[in-house]
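One chain of protein is taken out of this complex; the other chains stay put.
We call the chains A and B, going by the order they appear; numbering starts again at 1 in every chain.
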Amino acid sequence: MLAPSAPAIPADGIQLDRGALSAQHLQVFYGRKQALFDVDIDLTPHTVNALIGPSGCGKTTFLRAINRLHDLTPEARVEGKILLDGIDIYDRSIDPVDLRRRVGMVFQKPNPFPTMSVVDNVTAGLRLTGVRHRGKLQEAAERALVQAALWDEVKDRLRQPALRLSGGQQQRLCIARALAVEPEVLLMDEPTSALDPQSTARIEDLLGSLKQQVTVIIVTHNMQQAARISDTTAFFLAGSLVELGPTDAIFTNPSDPRTEAYVTGRFG
Amino acid sequence: MKFPRVQTVLTVIAAVIPLALLAILLFLGSYAWPAIRFNGLGFLFKLTWNLGNLYANPVTVAGQVVPRGAQYGILVFIAGTLLSSAIALLLAVPLSIGIAVFLTEAVGGTLRELLSFVVELLAGVPSVVYGLWGYAVLIPLVAHQIGPFLRSALGFLPVFAGSVGSGYGLLTAGLVLALMVVPIIASTLRDALLHVPIPLKEGAYALGATHHEVVREVMLPAVRSNLVAASILGLGRALGETMAVLMVSGGALNYLPHNIYSPVTTMAAFILSQLDSALTDPTGMAVRSLAEIAVVLFLISLLVNLVARLLIWQTERRSRVAHG
Partner (left out) sequence: MSLTARRSPTPRGLRRRRLRGQIGWTLSGLSVLLVAFPLIDLLAVIVEKGLRALSPTLFTQVTNGISGGLWNAIQGTLLLVVGALVFAVPIGVLSGIYVAEWPRSRFAGLVRFVADVMTGIPSVVLGYFGYITMVIGLGWQFSLLAGAITLALMVIPYIARTTELAMLNIGHDIREAGSALGLSQGTVIFRVVLPGALSGVLSGIMLAVAISVGETAPLIYTAGWSNYAWNGSLVHAPVGYLTYVIWTFINQPFASAHALAFAAALLVIALVLLVNAITRTLLQRR
């Protein structure tokens, strides 16, 4: 077992070159309906990037294009490129299953696997890829739980069913589950919208430290949240990227009048 | 309430259902009571079913008038019932899982509709028709193909060794029962799989699981209790099945099966096939002993169904709590 004081250190250290993401001429269709129009975006590794915009504006569609979750919907079609570390993830040589290991995702509502314990949830991704060594799994679980700021709360109940945790704890468990496979990018789809303010604050606090490991892309409804947590903000409207820039600039001095209208609360 | 009359009338009519269950228990029980007194617990553990000498003067044993030498033991039928049902479940559970997974995850649209229809059709075929098909097709197949194949492939196990017999027997009964149980388990499981929450599946995909891993590691575990409940319901069906088993099981009397090809009799099949001969007993004890088998079968199926229903009820309640 682990020494109680063992601090969590990422297995292969921090690689600053990992997690560079950009999209080129990205378009997404659902059947005949186009949901995303010609999006070009360039994100710096190890930053927190907020996607804002009114509901139905395409921000979640964009997010789900990054881990090719659209592949699961037969009607959905993606055009254009998304480059992760310079390689197009829609290239034929890329296996979406392998890609999703490198791009983690946290969903709107906490979705821990109900039949698994806390620790089994965290190690689920590693076990899928064939890691069987108990010590390695234990170590990875602790590291991920520490990164997700959940370790202290669950270290004595690792074998309990995950569903016994509170909603906020479940969401941080899902973050730990995504981090355990050491992804380069972490996608978060309104991760706090189902949580109370206290749990929300805990997760927001967490994001600042997470960017040391991953590039964070977070969809949020809440503009205060975007302003608090992100380095860069992208504003989507009606399926198009209207403006991308440093968060300060977007909220204080946007260059597009539509962005200004939105961030000042004139619509949305 | 302004019009209590509607409620009263409906309540009285609905009371027929629990009253019917009560009546079945009471009438069967009281009719079988002399037999229960005469047979004691040995009923369940004795091998021999012997109507006794029906032409000699009856004797009085334990306060009951019975033919001389009469002995009623149903261990053979209990064994036949449990073994044939066990074979059926061993085959039907994995098959049903495969079918349910295929229907929900591998195909969609028209093909899914069509195959679901096939499964439903399987449930609609009357048991006597299964018996007829078993008699006409399966018995020769077991006698000449399946049986010899199993013996040569698995003959090192005593269960599969020995004479393959005529095709009537445990294996054929188990095969027919499996076909009859599959639609019960498969359709329940299919519905449960279709209701696995999408976020759960997406959670697994997002973690880098392949499609089959999502099914295996997340979806199937999520419907585990549905599978257990459906299997128990299927077990109940198999335990009580009469006609199909009667037509293919070979009707063993007074000996236990020695391998998987042996003729067997189940409790249900025995009740149905033996009433005529039991009626020749002037003391009536044979008919009452048949009623006692019916009581035992009734109690077993009651128990099995109670367990299954409680499980289903609990699962439903839990999922209601989980989804708010």
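Simple rule for what comes next: a contact is a pair of C-beta atoms (placed from the backbone, for glycine too) under 8 Å apart; a residue touches a chain by one contact, two chains touch by 3 or more.
This is a predicted model, so every value here is computed, not measured.
Determine which of the presented chains are touched by the chain that is not presented, and list them.
Touch partners of the hidden chain, whole complex considered, are A, B.
If the hidden chain were put back, which of B:44, B:90 or B:137 would touch it?
Per the contact definition at the top, the residue touching the missing chain is B:137.
Which one touches the absent chain: B:59, B:86 or B:115?
Of the listed residues, the one touching the omitted chain is B:115.
Which is it among B:94, B:158 or B:282 that touches the chain not included here?
Residue touching the chain left out of view: B:94.
Just name the one of A:40, A:95, A:196 or A:248 that touches the chain not displayed here.
The one listed residue touching the chain not shown is A:95.
Please identify which residue in A:36, A:128, A:165 or A:203 touches the non-displayed chain.
If we include the chain that is not displayed, A:128 is the one touching it.
Of the residues in chain B, which ones touch the absent chain?
These residues touch the chain not displayed: 1-3, 5-7, 9-11, 13-18, 20-21, 23-24, 27-28, 31, 94-99, 101-103, 106, 115, 118-122, 124-133, 135-137, 179, 182, 186, 210-213, 215-216, 233, 236-237, 239-243, 246-247, 268, 271-272, 275, 290-291, 294, 297-298, 301-302, 304-306, 308-309.
Taking the full complex into account, what residues of chain A touch the chain not shown?
Touching the chain left out of view, chain A contributes residues 12, 87, 93-95, 97-98, 102, 128-130, 182.
We take it that only the chains that are shown with their structure count from here on.
Whole-Å distance, chain A centre to chain B centre, using C-alpha means?
Roughly 50 Å, centre to centre.
What residues of chain B sit close enough to touch chain A in their complex?
The contact residues of chain B facing chain A are 108, 197, 199-200, 202-210, 213, 217-218, 221-222, 224, 322.
Which bits of chain A are touching chain B when the two form their complex?
Chain A reaches chain B through residues 67, 69, 72, 74, 97-101, 104-105, 107-109, 111-116, 124-125, 128-129, 163, 174, 177-178, 181, 187.
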